[in-house]
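Only one protein chain is missing; all other protein chains are in place.
The chains carry the letters A and B, assigned in the order they are written, with residues numbered from 1 in each.
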Amino acid sequence: MMLTAVSPMGIAIGKSAALPAITVVEAQERSDIGAVLIVTTRDGGGFAETLSKALGCTLPLTHGDVLQTVDKRAIWLTPRSWIILCAPDDEADLVAAINKAFPDREANASRFSDALAWLTLDGEAAENLLRQGSFLSFEPLGFPIGHGKRTPLAGIPAIILRESEARWTIGVERSRAQYFCTWLAGLTNSFEAAQ
Amino acid sequence: MIVLNCPYCGQDRHEEELTYGGEAEIIRPLEPEEASDELWTEYLYFRTNPKGTHHEQWCCSGGCGQWFKVARDTVSHDILEVVTFDKRLSA
Partner (left out) sequence: MSGYRLKSGGRIDRSKPLNFTFDGRAMQGFAGDTLSSAILANGVGTIGRSFKYHRPRGIYAAGIEDPNAMLEVVDGHGREPGLRAGQVHLVEGLQARSVTGWPSPQFDLVSAATRLMSPFMTAGFYYKTLKWPNWSWYEEAVRKAAGFGAPDGTVDGRQREYRHASCDVLVIGAGPAGLAAVSSLKGSGRDVVLVDHASSAGGALRWEAAQIDGSEGMIWADKVVADCQADGGQVLLNTFVTGAYEGNYFTLIESLVDHRGLKAERIWKLRAREIIMATGAVDRPLVYQNNDRPGTFLSTSVRQFISEYGVAPGKRLAIFTNNDSGYLTALQAAAAGMATPVVIDTRSAPSAAHVEAAREKGIEVFVQSQVADVVGGRGLRAVRVVDQAGKIRTVSCDAIALTGGATPMIHLAAHRGAKPIYDEASASFVCATLPKGWHGAGAATGSRELADVLAQGHAAGQAIVATVNSAPVANVALGMGDVVPMWQAKTGSAKKMFVDLQNDVKASDVQLAAQENYISAEHLKRYSTLGMGTDQGRTSNINGLAIMAAATGREVAKVGTTTFRPPYTATRMGAIAHHRQNDGFAPRRRMPAHSDHASNGAQFEDFGWQRPDWYTKNGSDREAAVGIEMTAVRTGVGVFDASPLGKVEVVGPDARVFINKFYVSNLATLKPGRIRYSVMCHDDGIIFDDGVVACVDDNFFLAGPTSGNAETVGAWFERWRQTEWPDMAVAIAPVTSNWAAIALAGPKARDLLARLSPDFDISGEGFAHMHFREGTIGGVPARAARVSFTGELQYEIAVPARYGQALMQAALSEGADLGAVPVGMEAWLRLRLEKGYLHLGADTNGRTTPLDIGMGGVVMKKAADFIGKRALSLPYNASEGREELVGLKPVDAPIKIGGRILADGYAQIPCPSIGNVTSACDSPLAGNIAMALIEGGSKRMGEKVKIYAEGKITEAEVCSPVFVDPQNERLHA
């Protein structure tokens, strides 16, 4: 017997699909994004080199930084943890590589692809939409293109990546994906439309 | 609506991104079994509750998840000092 996989919003893994209920911007579910959670037993610096080698990707050491290679993005979460975004199929290999490099688990990698649902919002109005649900760390000067942050959004924890001026990728807990999409779909843009 | 600049991630965090953790610099006796009932009760329950400068624990729970210490004026809500958890407040 072989179990089959579906994404949080019901699409196949490895794909992205439009979410037509969200009208103000172009929204897509991104089940082509997989993830690994790395935690360490000491503040990041100490293990960064070994970790980077095992990962094939340098780990950022400050808040907001997202370091990127062709197939991976490393997001700073806390002084001792990171999320690595990768292809869903690479998750198991990355976990194995890191845990092999740290047999005593001074640093540890966990499967995390299924913990989060990822959405990409594209469009001029995206920033306004996100400002309807998030806080001060969401300042124009404080959120440069290329940065990633963890902050509550729409009342739930979220990881927000700014990919370009008008393109944002957001990770929310899988169990809350439906709520988050409903929230986005319920937002309007009447003020901007009126101007 | 308190806003604190988290000393770990450097972000201004809004009250709804933060968790309050009670008075700071409460010392848990290192040898619990040797602590008297009075000492343990003091550690568990007794707090200063001042009008004025109060040393507090806060967590950047919506952000980087780190606990830090804050000196806050309980009358004006002015934030007097914010330090990482390994440091002592001077305010």
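Just a few scattered comments:
One rule holds for everything that comes next: a contact is a pair of C-beta atoms (placed from the backbone, for glycine too) under 8 Å apart; a residue touches a chain by one contact, two chains touch by 3 or more.
Owing to the predicted nature of the structure, the values given are computational and were not obtained by experimental measurement.
The absent chain, not drawn in this view, touches the displayed chains A, B throughout the complex.
Remark: the residues of chain A touching the chain excluded from display are 1-8, 10, 13, 37, 39-42, 80-81, 92, 104-108, 110-116, 128, 131-136, 138-139, 154-156, 173-180, 182-183, 186-191, 194. What chain B contributes to its contact with the hidden chain is residues 1-3, 12, 14-15, 19, 21, 28, 32-33, 35, 37, 40-41, 44-45, 57, 59, 61, 65-67, 75-79, 85-86.
Note that only the chains that are shown with their structure count from here on.
Here the CA centre of chain A is 30 Å from the CA centre of chain B.
Those residues of chain B lying in contact with chain A across their complex are 3, 8-14, 16-17, 62-66. Within the complex formed with chain B, the chain A residues making contact are 62-64, 77-79, 135-137, 142, 149-152, 157.
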